[in-house]
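Left out: one protein chain. Kept in place: all the others.
Take a look at chain A:
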């Protein structure tokens, strides 16, 4: 029986093929990228119903009563800090007739008043009052009409996640070994002080959200998808920045690590050697020569460390389902529809460095969104277009599967492989399946 038959004919949920038949050891079915029903289910289960979801960085909520309006899957939510500093997530949806309460992206507010009929809620969700309360009976209990609260909101060193699942594992357990990689990224900043204070590159593409997740852990594509960037970099001669992806990446020292629960990381750092190496190998950005002269003159022996902080972390850390740490950026995968996705690239500044270093970081963080990411997104859109052919059913993730000597288990139990292994896709699809099918395969 072909799995496609049902999808082509149109079907009811009752006869939908078992998702377990759509995720195989070496391939996944095209409908995982094209089927609006599967997408709708993902938005409920994977984006909050069962799993933790990344929502915000604490620096976006800098003071008591700060708020940030974001999406949790397709749910409009407000992440708030109460007057004592604790974090909450509430649906941005009036409990009365459903209008969104908060129509600004961020700000400071102790309470939200619905612009439609004036119901007012504390930033922790409780209903404070309704206009002309005599219109409600004496049994009206304000306690029953608070905003829908997201069960748990937790922060790992500034990274705010939430879940509707009361019985989800502790956030640190869900992150598992990914915490060590986040620690590396955070601790590059002196005192671990990371700041999101710039507007974001909000990039959109006409394709499924998982195309971005497939790509973030993919060490196979750069030599091809980023040919324009690599070619541009050679305009002024030798550039090592990312060029290692083009030269037999399987023979180089880069590794990809599977961190459990769909998280993975590509470590590009072994391509570099010691302090100053990130900076020395960076493709030049505006102001480079001046900032280098100034920092070396002012900071002497400490200059290499500071200059390296202008450059990205050289890890690509993917935290399932929607947080991608790339370079110095915090990238958030925001699905809009089965074939439409927003990728928000939040540029970061850091504390404890001269302002010139942060300015250089801004110039650095403009580079890939301008000359790298658009080529990937063009390819994502072309994948989505290609997947419209129903008879060609499968998307393959079989590179590295059963190849002797590629995967190895580290002392910490973490499985790693060469950077072009598509192990990261096989890895996260196992988690995807678990979250989508109760009592799943594992």
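Worth pointing out:
In this section, contacts are C-beta pairs under 8 Å (C-beta built on N, C-alpha and C of every residue); 3 or more make two chains touch, one makes a residue touch a chain; residues count from 1.
The criterion applied here is as follows: contacts and distances are computed from a predicted model.
Of the candidates "Aromatic-ring-hydroxylating dioxygenase", "Fe-S cluster assembly ATPase SufC", "TRAP transporter small permease protein" or "EF-P lysine aminoacylase GenX", the chain left out of this view carries the UniProt protein name "Aromatic-ring-hydroxylating dioxygenase". The omitted chain makes contact with just one of the residues A:186, A:200, A:216 or A:338: A:200. Among the residues A:26, A:250, A:375 or A:393, only A:375 touches the chain that is left out of the figure. Screening A:20, A:83 or A:290 for touch with the missing chain picks out A:290.
Remark: the omitted chain is touched by one listed residue; of A:163, A:208, A:365 or A:431 this is A:365.
By the touch rule set out above, chain A reaches the unshown chain at residues 197-206, 225, 227-229, 231-232, 235-236, 284-291, 293-294, 342, 347, 349, 355-356, 358-359, 362-363, 365-366, 369-371, 374-375, 377-379, 381-382.
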